[in-house]
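A single protein chain has been omitted; all remaining protein chains appear in their positions.
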Amino acid sequence: MAQPANRPVFAPWNDPKEKPLIQFQNVSKRFGEFTAIDNITLDIFRREFFALLGPSGCGKTTLMRMLAGFETPTEGKILLDGVDLAPIPPNKRETNMMFQSYALFPHLSVWENIAFGLKRSDMPKDKIPARVEEMLRLTRLEKFAKRKPHQISGGQRQRVALARSLAKAPKLLLLDEPLGALDKKLRQDTQFELMDIQEKTGTTFVIVTHDQEEAMTVASRVAVMDHGKMIQVDTPDKIYEMPNSVYVADFIGDVNIVEGKAAAQAGDKLTINWAEGQPAINATSAGPLTAGSTVHFAIRPEKVAIARDKPEGRANVIAGKVHDIAYLGNISTYKVRVAGGLMIKAQVANERRLSRRDITWEDDVWLSFTDTAGVVLLK
Amino acid sequence: MFNFRRLFLILTPYLWLGFFFLIPFVIVLKISLSDYAVSIPPYTPLLDLSAGWEGIKSFVGELDFENFTFLAGDPLYYTAYLSSLKIAAISTFFTLLVAYPIAYGMAQAPDEWRPTLMMLVILPFWTSFLIRVYSWIGILSNEGFLNQTLMWLGIIDTPLVILNTSTAVYIGIVYAYLPFMILPIYSALEKLDGSLIEAAEDLGCSKMSAFWLVTLPLSRPGIIAGCFLVFIPALGEFVIPSILGGTTTLMIGKTLYEEFFSNRDWPVASAVAVVLLLILIIPIILFQRNEQKQREAGQ
Partner (left out) sequence: MNRRFSWFNATSLTLGFAFLYLPIVILVIYSFNASKLVTVWGGFSTKWYGELFGDQAFLDAAWVTLKVALVSSTAATVLGTMAAYVLMRAGRFAGRTLFSGMIYAPLVMPEVILGLAMLLLFIAIGLDRGVLTIILAHTTFTMCFVSVVVSSRLVTFDKSLEEAALDLGCTPFDAFRSVTLPIIAPAVISGWLLAFTLSLDDLVISQFVAGPSSTTLPMKVFSSVRLGVNPQINALSTILISIVTIGVITASLVSKRQIAQQRADEQAAVRT
């Protein structure tokens, strides 16, 4: 088992000696004509908090239901701890699932809901109450043990569902949009609670979500999915800083995309011609590019600086006119119209009071960024 | 998940219905193609399986549509079918006339009243059908409650003959099937958004024209469902014409019953049943389509 002291960074996916807990091997799933999962190969490791992220209908829920045993792959194999899952029915699998609707049994009390799975395991009868009490403590539900699900609040129901699915100490816990039914404030608190519980129990979590912020907050790795395919599987910071495609860059957070043609390349530095009569963008590319090929330059708004006077010594400087300003309290986003009618967003932290702001609508401004601030995308 | 439990679960009700529902209809169909005979059972040919394939062939060879041509040729039967259709249609219309104001009143009633009103409509449904029909004998007979009241009020001098006429059958059907008409209309009217009427009035409708232009069209699915729910069972009704209709009212359900028990002509009774089923298929399909449309609209 990995000890944080020996390995300060938790990254089993980089360790070739580490054996994955779950292996998807060329898994496809078709419902009639419709392909829900398209040839996915993926490893998930022990103690990971793995997020499946994508819009609705991208196949993330199907992937999770195949792990739980409610769907079987049309092609390919899923291994848990090296064992093929295909012949094992859901009730015999060492996985448990927390359902989107929570699926709490309405006729049973909170206590009985948590004990439900234990009563059907090989745990001795006299050990069950202690385990239930432990789960109630873990989820801070001691006071509500005797209540029925309809007698507690939404946040409490969510915790009962979590406690019930964790009670059997599964090898793998599946969470299907676990926080979808909660309001924003409660959701943020619960995200941290989830991470805390995951750490305490050392269980491997796989979470399905369409909320990118949630995925970024809780996950050790995020898999971005679209139309049944894995687009990118990486740590949250890599997904954000180094998306491998326009789709991922656009799906996660806010981004400016500038389409252009790759020009001169020297080492990892290259220039991109993006508009007639405008200086080319100086950027950094991970790999070699053919000169003249179409590329997309993606840059996050917070990495674009905005100023009234032309800044000196910046790798890229572009002139523009302020089209719109969105004031969000802590930050302001400036929409600036540049050559060719393209809109570029620049985000600035509001360090001073609004009344002291020196840039306003229709001002001529300068946008600037370094040559490593953005990424060059081919697709 | 194909296993024995699943197979058992599917097969038990399947085989039960197959044996006690489907096979009986095959038998009815078969006997309707046979001929009447003075024997036990009272029809020929009999399927002789011991004769093997030859037996089956000669059996099939003797089946014919003679009973159906007989039905078409004998006025007793086609007038019975026609009069059943007429009685069912007219009484469905009157049931609608009686039911709509009640359903409308229920839908407009204060919220705290609705469960009680609903219960009052459902209560007769749980009460014996036979008893509810029977209760009209005492009211409609010559010296019955209705005639006594009318004579006491001085409206008539001699008692009206209602019992043992078609009028009594109409009254009986309207009365017995009223809840079936009220409930679907009520559920359509209850779903109606009150602000639609307000919008119609805001746009210049009078209360009356708002009813004609908004309420009535939007309750149409309920009206259609209710009409089928009354018309379909009324067509094959047996109890009401037997108790209230006397000997003069011809209805096909009664004809079938008498053909079978009094005349002991099983082939003709079976043919009557087959034709009645064929007639019923049309309204049943229309009804199903209406329900389907409702379900799709609801989603």
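Note that the chains are named A and B in the order they appear, and that numbering of residues resets to 1 at the start of each chain.
The definition used in the following text is that a residue touches a chain if its C-beta (ideal position, glycine included) is under 8 Å from a C-beta of that chain, and two chains touch if they have at least 3 such contacts.
These numbers were taken from a predicted model, which means no experiment stands behind them.
Trainee: Identify the residue among A:R46, A:R164 or A:R300 that touches the chain left out of the display.
Mentor: A:R164
Trainee: Just to verify: which one of B:I137, B:L150, B:C205 or B:L218 makes contact with the chain not shown?
Mentor: Only one listed residue reaches the unshown chain, and that is B:I137.
Trainee: Determine which one of A:R120, A:R357 or A:K379 touches the chain that has been left out.
Mentor: A:R120
Trainee: Tell me which stretches of chain B touch the chain missing from the display.
Mentor: 1, 5-6, 9-10, 12-14, 16-25, 27-28, 31, 41, 98-99, 101-102, 104-106, 108-111, 115, 117, 119-124, 126-132, 134-139, 141, 143-145, 148, 175, 178, 194, 232-233, 235-239, 242-243, 253, 256-257, 260, 266, 269-270, 273, 276-277, 280, 284, 287
Trainee: So that we can see where the missing chain sits, which residues of chain A does it touch?
Mentor: 68-70, 89-93, 95-97, 99-101, 103, 105-107, 116-117, 120-121, 148, 150-153, 156, 164-165, 168
Simple rule for what comes next: only the chains that are shown with their structure count from here on.
Trainee: Where the centres are mean C-alpha positions, what is the separation of chain A from chain B, in Å?
Mentor: Centres of chain A and chain B (C-alpha means) sit 60 Å apart.
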